[in-house]
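Sharing a structure with you now.
Here the complex is missing a single protein chain, while all its other protein chains stay put.
To keep things simple, chains are lettered A, B and C as they appear, and every chain counts its residues starting from 1.
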Amino acid sequence: MAGHTGRFPVKHVIGFILSIALTLLALWAALGSDLPTVWIIVSIMALAIIQAGIQLFMFMHMIESESHNGHVPWNMIFHGLVLAAIVVAGSLFTMYSGHGSGGDHDGDMKHEQQQEQHEGHTEH
Amino acid sequence: MQLDEFFVTGEPLIYGAMVSIALVTAAIIFILTYFKKWGWLWREWLTTVDHKKIGIMYIISALAMLFRGGMDALMMRIQLAFPGMNFLNAQHYDEVFTTHGTVMIIFMAMPFLIGLMNIVVPLQIGARDVAFPYLNAVSFWSFFFGAMLFNISFVIGGSPDAGWTSYTPLAGAAMSPGPGQNFYLLGLQLSGIGTLATGINFMVTILKMRAPGMKMFQMPIFSWSTLVTSFIIVFAFPILTVALALMTIDRIFGSQFFTLTGEGMPMMWTNLFWMWGHPEVYIVVLPAFGIFSEIISTFARKQLFGYKAMVWSMIVIAGLSFLVWVHHFFTMGMGAFVNSVFSISTMLIAVPTGVKIFNWLGTLYKGRIQLTTPMLWSLAFIPSFVIGGVTGVMLGMAATDYQYHNSYFLVAHFHYVLIAGTVFACFAGLVYWYPKMFGHKLNERIGKWSLWFFVIGFHVCFFPQYFVGLDGMPRRVFTIIPEWMPLNVISTVGAFGMGMGFAIFVYNIYYSLRYNEREKSGDSWDGRTLEWATPTPVPFYNFATVPHVEGLDAYLIMKEKGQTTFDEANLKPIHMPSNTGQPFIMMSIMFVASFGLVFEWLWMAIAGLIGVIVMMAFRSFDYNDGFYVKVDEIKRTERSARGL
Amino acid sequence: MKHRKQHLMKWLSLLPLGLILFLSGCSELTVLDPKGPVAQNQKDLIMFSIIFMLLIVIVVFVLFTYMVVKYRDRPGRGNKDYDPSLHGNTRLEILWTIIPLIIIVILSVPNVQTLYELEKPPESTSNKDPLVIYATSADWKWFFSYPEQDIETVNYLHIPTDRAIEFRMSSADSMQALWIPALGGQKYTMAGMETKLYLQADEPGMYKGRNSNFNGEGFTEQTFEVHAESEEAFSDWVNESQNEAPDLTQDKYDELLKPGLLNEMTFSSTHLQWVNHGTMADKDYAIKRHREAYKELLHLENGKEDGNNEH
Partner (left out) sequence: MSAHELKSGPLEYRSSQGRMNILGFWIFLAAEIVLFSTLFATYAVLFGRTANAPTPGELFEPSTVLVMTFLLLISSFTCGIAVHEMRRGSVKGLITWLIITLVLGLGFLGFEIYEFIHYTHEGVTLQSSAYWSSFFILTGTHGLHVTLGIGWAILLLIQLAKRGLTPVTSRKVFIISLYWHFLDVIWIFIFTSVYLIGMVV
């Protein structure tokens, strides 16, 4: 890989600039823009994932033929991320389905409503 | 804290246990001193990094834990057969099933299998040790001290009593004060760290240290099962680590994760526990599948039928195992949609498992089946496990699980899979690889007696439980109504049958040590894989010359070609790691730290943790790079081992 | 050797046989002897699934027996029928993947259907409004509040037959589960949230109910009785209770909440006036009041405090 032996660490500098830019962008999206909350969350999570990818590929030498480790590191990290998705999404899915958390005195509430309640959650 | 709070008091059973523990300890100390074996113990065992010795230590510990868990089981069975006798009261019964479940799964099944992996996998793939021998020793000692920590709760401080699942808020500080639950948390945490390290270790070993020429799809199936299991370990155990840590912090430092106060969410524990817990049950069954595959293929004298399908089905099972955890709490009221999703994903596991069952049957087809003891254990597994499996699928149907859940139907299911799967495999594997480990076989005749007692006892014990479950008998009750009595008595009889089986098994170890002839060749069963290519007992470096592998069943091919692993012309010095006492010392300090935390003596916990960190720093500066075995020494060892 | 082999066969053939025998006598097992539409629904599904499971078990057992008997290495068998080169068959692999998959699909359809049905009151009595009962579990007893009737009972339940019961369930402390096997499956009760369970009795009678989710020392004894009776008998009981039973005061209630076992009791008002454990706000109601009671480890004489809940 070219970056290793040359004097100037091009890849690192590009990665660095990108990550600073992405951070600022996320900050702006969250605090400066007036997107709907859902979209803010989606977009800043997307930015975070891109930035993580930059670290992994541009800083961490995840795929390097000299390592003779083939695709295993990539494979493991990939599966780690899949598991992360399962754990986070799965927990939210199961913990906030059906009985919800913010059950109110009115037992007839539908579960979608309960979920919203939970997210608002100020009344408790 | 008063001394009488420290020691558990007031129960003849426990005084008895204390006395016997004290006596056994004294006896061990006496024997070691009398025969001047302390040095030997330290040099040969406590400081070893040899995967074979570590494996043996795992298995001995696991057998001891099987004994302990089995005693718990017998106590429960006595209580349930004679509820009027008040053999155990409610509190004791609760402690007993909690420790039974935990000990059996965490400190018996997993270490037993990990022990077999340790002994067999490096040999099967033609390696001289695991990738990280030092780490391997750390793993073992962390398991060992974790198990010790958990087991001393019986006499010091009091046992945990909230079930092996330890659901909050019951297991929280408010409802379960005292050290009992802390023992559970820290015992599991300590051994869990070791398990995670084992997972990493075996993944790297299998991925990087296979003999030259051995492609992934030429690997013996037990090694494959170890790889897949390690994968599950690596991804499942961190969840347990976190869950345990959170509950520990709740209990000791007053956080509010799983509490009723502070808007905590107790059911999040349930969720996290099963996110680990379900993969866990496959961690203990996939290696078992691997063992059965090896044995069935060896004694059907045929290559494993559908090798590729066998491997892929394991991979699919591993993947699915992370997607079904909710089936353990269908009854929590998540609604029809969530339950439908997880119901279907659960039942899907039947498909790859079925593929395995039918491929085993295919292996038998047109074979020449030799009914040796390990083969009989494996054959007993097939029909028994299918019963457990199909009842698992019934549990997986959420709409009817509402009726089975928390009943003896469930208890019957999981013993059918855990015993017919895991325990049979442990016995089968131990008998099968016993000559490799100790240089002589176990007696076949006594072995078969033990098998029949255990297998028949097993069915007599657990088959009736399906029906008493359908009759509405819940699990975890210490006394029962008369309607449930007859089936429970039958069940208890069966449990004692299993006890007899186990006792005969232990006797067989003694008997064979004394009377069975020693193995002359390393190939005790006319084996097919590389572990049989080594002489018996296996030299500490395993292979004098590492063979070049050309296909599945590598040793079979070598035998046809007349090759061995002792190619005198091509010997080179072999690099081996040095023994070290660090893992043992480090983990005993960890034990002290954990013990301190159990009693919430923070000074002790902190001091211990500092000790561990110092040990790690020490290790970082340790540049000992092992040593080389000289060619002469290899020659001498091999010649004597092979009787040349 | 031969003898032992036969032994094995005899034993193995006994298993499915035993299963069939047991099932034909199944009417004695509570779960398979339903007393209401919900349990009936579940029983039907159980029987449906058992047929497939038996089928699978039989297929495997037959194949297994065939293989072990036929390909055993008996003296004198030699190499007849021995084919060590046989190592796989793609067609077979596909076959034994597809067939189980089909079975799973066949099982899933009624399963999912039933799951949705169980979320609603039973079809058969949809003309009547369900009777609402708040079921509150607490270590180690049950409170049943009838808001419309303004009655609260401890450790027993009266319900009219042929009318759906809507249980609104929650717990004052540990996680528990309400299970009346004769009437249908269980569901958990948890502090700070409300779960719902629909059950119904078609036949009058006395059924056993209990907490089925382990919650400590008194768990075994945390049972209750369900009196299912005609609508008239039920209203008689309601009237009688309203007239004769004392009011439930908050002090009294707090006292009862303390971990321990209780006898059956009846009150002519409900605790819902001041606390609903199914809401986040009241989640810690019991734990706040009774922290100390939890801390002093309870020592019940063999699980029984003075008096027990049989009458």
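Basically, contacts are C-beta pairs under 8 Å (C-beta built on N, C-alpha and C of every residue); 3 or more make two chains touch, one makes a residue touch a chain.
Only a predicted model underlies this, so the values are computations on that prediction, with no experimental measurement involved.
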Open item on the list: Given that one chain is not shown, what are the shown chains it touches?
Closed with: A, B
- [ ] Give the residue, chosen from B:M265, B:V460 or B:I634, that touches the chain omitted from the document.
- [x] B:M265
- [ ] For the chain that's not shown, point to the residue among B:F237, B:F342, B:Y434 or B:F502 touching it.
- [x] B:F237
Task: On chain B, residues whose C-beta touches the chain left out of the figure - done: 127-129, 131-132, 196, 199-201, 203-204, 207-209, 234-239, 241-243, 245-246, 249-250, 253-257, 259, 261-265, 268, 271-272, 275, 574-577, 613, 617, 620-621, 623, 626
- [ ] Spell out the interface residues on chain A facing the chain that's missing from view.
- [x] 3-5, 7, 9, 12-13, 15-16, 19-20, 23, 26-27, 30-31, 37, 40-41, 44-45, 47-48, 51-52, 55-56, 58-62, 64, 66-69, 72-73, 76-77, 79-81, 83-85, 87-88, 90-92, 95-96, 101, 118-119, 121, 124
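Operating definition for what follows: only the chains that are shown with their structure count from here on.
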Open item on the list: Quick check: how many Å separate the C-alpha centres of chain A and chain B?
Closed with: 36
Open item on the list: Could you work out how far the Cα centre of chain A sits from that of chain C, in whole Å?
Closed with: 41
Open item on the list: Could you pull out the residues of chain B that touch at least 2 other chains?
Closed with: 263, 267, 332-333, 335
Open item on the list: Show the residues in chain A shared as contacts by 2 or more other chains, in ascending order.
Closed with: 98-99, 101, 124
Open item on the list: If we count contacts the way the header does, which residues on chain B are in touch with chain A in the complex?
Closed with: 207-208, 231, 234-235, 239, 263, 265, 267-268, 271-272, 275, 322-323, 325-326, 332-335, 337-338
TODO: Using the touch rule from the top, collect the residues of chain C that touch chain B in their complex.
DONE: 1, 4-5, 7, 11-12, 15, 18, 22, 26, 28-32, 39, 41-42, 45-46, 49-50, 53, 56-57, 60-61, 63-64, 67-68, 71-73, 77, 79, 81-89, 92-93, 96-97, 100-101, 103-104, 107-108, 110-112, 114-116, 118-119, 139, 173-175, 177, 179, 181-182, 184-188, 190-192, 195-196, 208, 210, 212-220, 280, 283-284, 286-288, 291, 294-295, 297, 299-303
TODO: Within their complex, state which residues of chain A touch chain B.
DONE: 69, 72, 76, 79-80, 83, 86-87, 90-91, 93-95, 97-99, 101, 111, 124
